[in-house]
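Excluded from the complex is one protein chain; the other protein chains are retained at their positions.
Letters are used for the chains, namely A and B, taken in the order the chains are written, and counting of residues starts over at 1 for each.
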Amino acid sequence: METSAILILAIPLLMFLFLGLAGKYLPHKWAGILGTAGMGVTMILAYTVAFTYFFSGAPEFISATGDRLQHVVFNQEWLNFYDKLTINIGFLLDPISAMMLVVITTISFMVHLYSNGYMRDHHGVWETGFQRFYAFLSLFSFSMLGLVVATNIFQMYIFWELVGASSYLLIGFYYTKPSAVAASKKAFIVTRFADLGFLVGILLLSFNTGFFSFTEMTSVPVEGVADTYQINLGTAEGIKNIFANSAASTFMGASVLTWALVLIFMGGMGKSAMMPLHIWLPDAMEGPTPVSALIHAATMVVAGVFLVARLFPLYVLNEAALDIVTVVGAVTALYAAMVACAQIDIKRVLAFSTISQIAFMMVSLGVTRLGHETALGHEVHEGLGYMASMFHLFTHAMFKALLFLGAGALIHAIGSNDYTAMHGLRKYMPVTHITFLVGCLAIAGIIPFAGFFSKDEILTACFGHSAVWAIWMTLVAGLTAFYMFRLYFLIFWWKEHKTPEGHHAPHDQPWTMTLPLIILAVISCVAGFVPFGKLVTWNGHEIAGSNLANLNWNVAAISLVVAVCGILVAMKMYKKENPLPEKMRNALPNLWDWCHHRFYWDELYQFITHKIIFGCICKPIAWFDRHIIDGTMDAFASITNKASYAIRGLQSGNVHMYVWIYLVGAILLAAISMIVIL
Amino acid sequence: METLGSKIAYAVIVLVIIACSVLAVTSRKILRAATYLLFALFATAAVYFQLDYEFLGGVQIAVYAGGIVVLVVFAILLTTHPGDNSERLKSRSRVLGLIAGLATFGLGAFSLLSRCSDLSHSIPAGGNPDMHTIGSKMLSSGFDGYLLPFEAISVLLLACIIGGIVVARKR
Partner (left out) sequence: MEINALYYLIPAMFMFACGVYGFITRRNMIAMLISLELMLNGVDMNFVVFNRFLYPGQLEGMFFTLFAIAIAAAETALAIAIVVNVYRANNDIDVRDINKLKF
C-alpha cells in the first residue's frame, strides 16, 4: 500500500521532470506515448488503492461497526521550523481522497490519450511545444494528486499553489497569443488574491489550535490500529471551544472560527470560480481544450468543494460559515446559468455551465445540517447534502470532461470556437454527436444518466433545508437543461452544414480522440448507479440502500419535469432554423445584453483595478517613486557629475604640477600638525 | 663612549652624504648623477655599519648599490645618447626648487631640534642583532614575527617581475 501511494505521487512528478528536461530530444510521438503510459500506470495504481480502501474490509479502512476510517499511509516530516511548527508531507486515505484519486487519474488518463490526437493538425503535424504540454500535464496531475491526499492543511496549501501554477502554465500554453497570455495572468492573479484569504484563514486556524493536521482537527485515533482515525464531532467541538475561550473570540460580530472558515472558503471560491472571483474561468478557455477538460472542468476547479468537504466537521458546527457557502453557491449557480444561455463560444458556454455545476456542489454542502429533516414528505438521511455534493463532483467530472472533449473534437474539426460556424453536424460526426448528446442528457438530469441521480440528491438536500433555496436550485436545474440543449441543437441541428470553399467536410477524429469520448460516455451512463451512499459520507456511516431505492420520488418528479421542460423549450427554439430566438432577443434586449456581457463583471473589475486602484493609489506612489526617491538618487549622481566636470582641469597631465601640489599640501599639513602638537 | 677614530669616520660619512646628495641632484650629466647616488648609498650603508646593523648595511649595499643602481645605469645607457647633457636650469625653477627644498629641510630640522632633549643622549649599548635572531624573527609567525610581511613582499616581488616583463616587452 505504501509503495503504491508513493508511486502514485512519484510517477507523474518524475514524468514531469523527464519530459520537461529531456522532452526536447524525444520524438513528439514518443513523448506523447510516454506521458500517456505513465498516467496509465498511475491510474491503475490509484484504482488498486481505491479498491483496496473501499472493498478490502481491512481494520485500518473500516471499523468493526462498519464506519469508514481515515488511514494515514505515510506522513513524512518535511520542514521543521521548531518543535511546535513542523510541516509534514503525507498521504491520507479516506472516502473523499480515494474517490478523488479515481476521478483525477481517470480524467487525466483520458486527456493524456486524447491530446495525442488533439495536439496536431489535420495533416498530422505536431503542435509546437508538444512535449512541454505533456510535461505540464504531468505536473498538474502530480499537484492535484498531492492536494487531495494531503494530511495537513499546509501540504494542501502547497499543492494548491502548485495546481495554480500548472494551470497558469497551461492556460498560457499558446504564449504567442496575447489573449492567452492575458488569460493566464488573469487566472493567476485572481486565484492568488483568493489564496491570500486562504493563507490568512490557515494561519488563524492553526495559530489558535496549534494543529495543521486534518486528522487532529476533525478526528480521533482508532484504538488498536496504527495511523488510523475516525471522524468525530467531539474534536471539532473541542476546536470550537478553543476559539470560544481565547481572548479575541469575536471580530466584527463573527467569531474568529467563523472568520477562519470563511477566509479558507475564500480560497475555495477563487479556485472554484464562485462569484465574485469567477472572472478568470471563462477566460481560461484560451488554453488547449484538453486542458480545459482536465483542469477547468473536472479536477482543479472542484478543489474548492473538496476543501470545504475536507474541513466539513468544522463547517457543520458553524451555521454562519455554512450559510455564506450556501448563498455564494446559489447566487453563482443562477448567475452562471443565465450567462451560459447567451454565449456564442461553445467553450464559454461549457465554462459557465461548469461554474454553475460547481455552485450546485457548494450549495449542497452549505445546506447540510446535522439532525433529521424531511423533504416533501420523505425523511432525508443525515448528511445527505455532503454525500450528494461528492457524488455530483464525481459524475460532473465525468460528463463535463466528456462535453469538453467533445467540444474539442468539434473545434478541431471546424477550426473555430463559435457555434455559428458549426450547425447541422450530426451526420458528419456521428460519434461526437452521440457522446455529446449523452453528456447533455447527463448534465440536464434525465434518468438514468449520471447527472440525474446526483442532482436529485442535491435537490433533496435543499428541500430538506429550506424551500427557498430548493426552488431556486430547481429553477437553475431547468436553466441548465435549456442552455445545454440550446448548445446541442445549435451545433448538431439548426440548419444543414455548409462546408466553406476549399475545406474538407468535417468528420470524426482519430481513435485517440474518439476512444476517450466513448469511454466517458459509457461512464456517464452508468455512474449514477454507483452506490455512493455506501462509500462516501461525511463521517463514514453508510447510507443504506441503492440510489434508485433511496430516490425521493417527489423531488425526482419535479426535477425531471423541469429538465424536460428546459429541453423541450430548447428544442422548440433551436432544432430548426426559425426566427423565434431572434424575436425573444429583441423582446428582452437588456436581459440579452447583460447575459451576453456576463453582467459586466469584467468591466466592473476593469474599472476597480484601473480607475480606482491604479489611478488613485498606484499613480501617486509611482509619482513619489519617480520624483522623490529617484530624484534624490539622480541629484546625487548629477551633483557628483557636475562637480567632477568643474574640477577636472586639475587633472592636467603635467607631472610637475602634481608634484608641486602634493609637496605644498604635505608641507602645509606637516606645519599645521606641528603647530597643533607643539 | 666613542673613540676619536669613530668620530673621524662619522665626519667623513656625513661629508660624503651631504656632498654626494647635492651633486646627485645638480649634476647635468645623468650618468654622473647615478654615480653620486651610488656613493650616497654607500655612505648610508656605512652609517648602518656604524650603528651596529651589519646585516642591514649588507642588504643596503647588495640591493641598493648592487641592484638598483645597476638597473638605473642600464636604463641610462638604453635611453641616453652619449654626450647628452640636460639643459641648464632656468633661474626661476632653480629658485623655486631651492625654496621647496629648504622649506622641507627647515621644517624637518625645526621639528627635530624642538625635540632636542629627547634625542640628545648618546648611543645606548646593545645593538647588533645576530643573524640567528634576524632569521628566526623573519620566519616566525608568532607575536613579534615578520612572516606575513615577508610573504607579502615575496608576492609583491613576483608581481613586479611579471609586471616588468609585461610593461617592457616588445609588442
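Details
Methods note: contacts are C-beta pairs under 8 Å (C-beta built on N, C-alpha and C of every residue); 3 or more make two chains touch, one makes a residue touch a chain.
No experiment lies behind these values; they were computed from the predicted model shown.
Here one chain is not drawn; of A:Ile344, A:Val659 or A:Ile672, the residue touching it is A:Val659. The omitted chain makes contact with subunit B at the following residues, 2, 6-7, 10, 14, 17-18, 21-22, 24-26, 30, 33-34, 37, 40-41, 44, 47-48, 51-53, 56, 59-60, 63-64, 67-68, 71-72, 74-76, 78-80, 86-87, 89, 93-94, 96-98, 100-102, 104-105, 108-109, 112-113, 116, 118-127, 129, 133-134, 137-138, 146, 149, 153, 156-157, 160-161, 163-165, 167-168.
As for the chain not pictured, it touches subunit A at residues 648-649, 651-656, 659-660, 663.
Keep in mind that, in the parts below, only the chains that are shown with their structure count from here on.
If you average the CA atoms of subunit A and of subunit B, the two centres end up 86 Å from each other.
Listed in rising order, the residues of subunit A touching subunit B in the complex are 660, 663, 667, 670-671, 674, 678.
Those residues of subunit B that touch subunit A in the complex are listed here as 100, 103-104, 107, 110-111, 114.
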